[in-house]
Each structure stands twice: as structure tokens, then as C-alpha cells.
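Here is the structure we will look at, set down as C-alpha cells.
All protein chains of the complex are present and in place, except for one that has been dropped.
Moving on, here comes subunit A:
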Amino acid sequence: MEFAELIKTPRVDNVVLHRPFYPAVEGTLCLTGHHLILSSRQDNTEELWLLHSNIDAIDKRFVGPLGTIIIKCKDFRIIQLDIPGMEECLNIASSIEALSTLDSITLMYPFFYRPMFEVIEDGWHSFLPEQEFELYSSATSEWRLSYVNKEFAVCPSYPPIVIVPKSIDDEALRKVATFRHGGRFPVLSYYHKKNGMVIMRSGQPLTGTNGRRCKEDEKLINATLRAGKRGYIIDTRSLNVAQQARAKGGGFEQEAHYPQWRRIHKSIERYHILQESLIKLVEACNDQTHNMDRWLSKLEASNWLTHIKEILTTACLAAQCIDREGASILIHGTEGTDSTLQVTSLAQIILEPRSRTIRGFEALIEREWLQAGHPFQQRCAQSAYCNSKQKWESPVFLLFLDCVWQILRQFPCSFEFNENFLIMLFEHAYASQFGTFLGNNESERCKLKLQQKTMSLWSWVNRPSELSKFTNPLFEANNLVIWPSVAPQSLQLWEGIFLRWNRSSKYLDEAYEEMVNIIEYNKELQAKVNILRRQLAELETEDEMQESP
């Protein structure tokens, strides 16, 4: 077994664990292929089980024979292990380092995890594209399912099944794919039933410096417009960046070739700029000694909330085009796998009540992130403590979840799920026992045979016992479009994520529980009143029967 070679010391006694808000625990440290486990001999202290894949970075320190390992997790938690004996400490540290940076995906925990729960519904089949399409097909016949990508040959980052205009055949799609970055030809992302307007997404057009054009591409996107209507192309890059992209063979849609479309540039940052923003933010939040000026200036310098505002504003704009202007839109940046997906998915949160339910939100993540080819494996390889600074590591998905949280805060009754649901998704995107977020696209997931070899996150989440933790007790289905405020005064630091390990949330949790109690009590009382009313009515009927012979 490969893991055994990596584990130099499987077990050390008398290790002391320090965690935020818990008293120190002394116990035995064990390393397994996928977990770091600390168990004390006391009965009432819970054991620590930490997935190696959740470890972002480690530091070692020595004071005499006592070694200390500081473990920094991808969920931003920092724990400390005091290990007696220098050799043991070094062995443990190097083992953890090796086990937390395994090269091969198939060695990851999801391939070894055996669920202890009964699977009621297999999450791998919960959100099939055909079923999702049925939701639209009742409202429109202008769209069709295309299997042109069934071998992943036309676009490696697209799923086998996509939704395209009915009037465009697969042959045309193949041609358009050669004109779009990564073969990502325009596909349907969202259909607004209220007025038939749509959101499409794609990669950038490969116009290059000589202004190459593609008749099929023009035909495809024009096919989505109703007679006499205009549409908007939202480019998630600044005009400047989009122009520079031409030198590398990319580019943007020229007005002359797309006369029915108006292009809007809304710059959303990508890649390492976001990763650096996250690193700075987490660093600022972790330092309890900052005075007020320093804290505020660090928070500002991280630019995290600036990114939140950029993304939300663009999503609001997209939603406004659809719902207020009655215009269809096409969204893309460069690849169409990051900022594009942030915008298309948030626009749906704003426009579509279903995406604010638990099931609908899961479907949204499945459709707009997993199937749409957001490269989770690359983006979530490391988190805020990494030193590697790889270009592909970027908290794109976390920013999306943060934006959802901002909207949830402004519309606390319009979502079926609560904050814990979003936090759970963040954790599983970075380290998980489930296969859902492994791989960078459907093609990779197929090759890895995830459906056969791993468990889907949705199989676990969608059981009543888990769902109850993630359900928002205040939820009242709201069929309106919800327009969030994006003013700096309305945006807030997501404390549930960024201050989670830095302060006690005891009083806030208790208050939340009290709120749940009040709501539960209300339901009970209502039920009781209804029963009593029925009882009284029955008694009355009996009386009447007795009176009238």
C-alpha cells in the first residue's frame, strides 16, 4: 500500500492539541492514509479527525525537545500540535506534508470512503440534464438538447449534453466551437419564463488581430433573439483586457458583425488577483492584535469586498437586462469557466425563485459549475495559506458563495437554505469525502469513473437528517425577482467563514436557536388551534344532529 511508505511515524503518544475556543487536549496522535486523528483517553472529549486534503500548509517549531506543528487548514482553521521528541515531530510533519499533497486524484479519500449512512437517493442521478431541460421545454420549443459533445470531442470542458437553439444543427455547433475559446460555443444557461428572455454563456470569440469572423456563430446567437429584439453581450473583462486578448488569438464580438447586440464590459478580476485577495483577507482576520486603523486598512487592502461588489453588480446588470429590459444576453470572459459562471449563476439566484430552494440551488451548482466545467480541482487545490502561488488556484467558487450569502442577508426569508449550507459547500469544494467536486470537468469525472467509485455529496446532503441542519426556518417562498443592494454600506464581511475560528459565536448561536424555537413553537400552536377548531366544529355538528331529529 502506497500510503504506508509515506507514513513514517503512524502513532505518537502525549501529543497536546490546541484549538480555538477549546481547552488543550492531550492524547495519542495517529496518522492514517487520509486522516490525522487525535484521541484522548478522556471519554468526554471528542476526537479530532482531520482530512489530510483539508491541510493547506504546515509550520514546525522546536523548543528544546518539544516540537510544535501548526496546521493551517483550507477552511481557514489553524490548530497546533505539541509533539514530544524532535524525530517524531519531524516524521509527523513530513508525513502530513506528503499525504496532504498527493499527486494522484485516485488516491484521494473519496475513492476509499465507505458511507455509514443509507443512501436514499443516489446524488449522481439527482440532476440529470434531460430532467432540467424538461423544466424549460414546457415553456418553449425554441431550444433543443444537443448530444454533439457526447465524446467530449467538440468541447473538452462541456458536458455531453447541452441546450442550444433548435434552429442550429450539430454541424454548425462544431464550426462555432472552433471559433470559441476552448471550444465553448454559446449554450443556454437560463430561460426566463416570464418573458422568454435567455442567458447564454460561452468562451471568448477567437477573432485574433485580423478580425476573424464566423457566420455560424453569428447565426447561432442571433437565433436566440426574437424578431426586432436586441440583445446584450456582457464581457466580464475590461475593454482594454478584451482588446489585448486579440494578440493571443482571442477577442470580442465586433459590432459590425453582431449588429443586433450591444456589448458591455464589466471587469471582474480572476486568478491570482483573487487568490492574493483571499490570502490578505484571511491574514487580516487572523490577527487579533490589529488596532482599528490597521484592521480597516487591511480589510480595505484585501479588496475582497470590492470583488464581491464587482461580481454582484454584474449579476444585477445581467438580471436587469433580462427582467427589466426584456433583452437576452450572452456572457463570457476569456475561457468562460470562472467569472462567467459567477455571473450566470448569481443572475439566476436573483431572477429564479427555484434556485433559492435547496434542491434548486444544488441543481444550479450542478448545472452552472460542475457541468459547465469550472475547474474545481485546479481552483481549490490550495487555499489562503499556500505559498505555491500557482496561477490556476483561485477562490472563484468561494466568492460566488459569499455573494449568495450577501443576498441571503438582504433577503433572509427568500432562501430555503441557511448560511450553514453555504459553509458546507465551501468546505466540500476544498476537501471532502465525496467525489462531487473532484476533477475539472465532466470529461475528467467520466475518466475517473467517479459515479461508480465515489459517493456524491448530494446523496449525503439530501437526507432528512442532514437537510434539517441546512434549512432556513424563516423561508417563505417568494416568487419575486430579488434585487440586492450593492452599496459598500450594504455589503459585509462574511463572518461565518472568515471570523469562524477567530471568535466565539456562542451567543449568536444561542440567539439563532431561540429564533428557531419561536418559529417551531408557532407551528405547534397553529397545529393545535386547528385541531381544537375541528374538534369544536364536530361537537357542534353532533349538537345540531341531536337537535334536528
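Criterion: a contact is a pair of C-beta atoms (placed from the backbone, for glycine too) under 8 Å apart; a residue touches a chain by one contact, two chains touch by 3 or more; residues count from 1.
As a working rule, contacts and distances are computed from a predicted model.
K.L.:
The chain that is not shown, which UniProt protein name from "Potassium voltage-gated channel interacting protein 1", "AP complex subunit beta", "Anamorsin" or "Myotubularin related protein 6" does it carry?
P.N.:
From the listed options "Potassium voltage-gated channel interacting protein 1", "AP complex subunit beta", "Anamorsin" or "Myotubularin related protein 6", the omitted chain resolves to "Myotubularin related protein 6".
K.L.:
So one chain is hidden, and I want to know which residue out of A:V63, A:M116, A:A256 or A:A487 touches that hidden chain in the complete assembly.
P.N.:
A:A487
K.L.:
Quick one: say which of A:C214, A:L305, A:L330 or A:I423 touches the chain that got left out.
P.N.:
Missing-chain contact among the listed residues: A:L305.
K.L.:
Of the residues A:D75, A:E97, A:E276 or A:E325, which one touches the chain left out of the display?
P.N.:
Reading the full complex, the residue touching the unseen chain is A:E325.
K.L.:
Could you tell me which of A:Y271, A:F411 or A:W501 touches the chain that is not displayed?
P.N.:
Only one of A:Y271, A:F411 or A:W501 touches the chain omitted from view, namely A:F411.
K.L.:
In the whole complex, not just what's shown, which of A:I279, A:C316, A:V343 or A:M455 touches the removed chain?
P.N.:
Considering all chains, including the one not shown, the answer is A:C316.
K.L.:
In the full complex, which residues of subunit A touch the absent chain?
P.N.:
230, 232, 262, 285, 288, 290-297, 299-300, 303, 305-306, 308-309, 313, 316-317, 320-321, 324-325, 327, 409-414, 474, 476, 478, 480-483, 485-493, 499, 502-504, 507-508, 510-511, 514-515, 518-519, 521-522, 525-526, 528-529, 532-533, 535-537, 539-540, 542-544, 546-547
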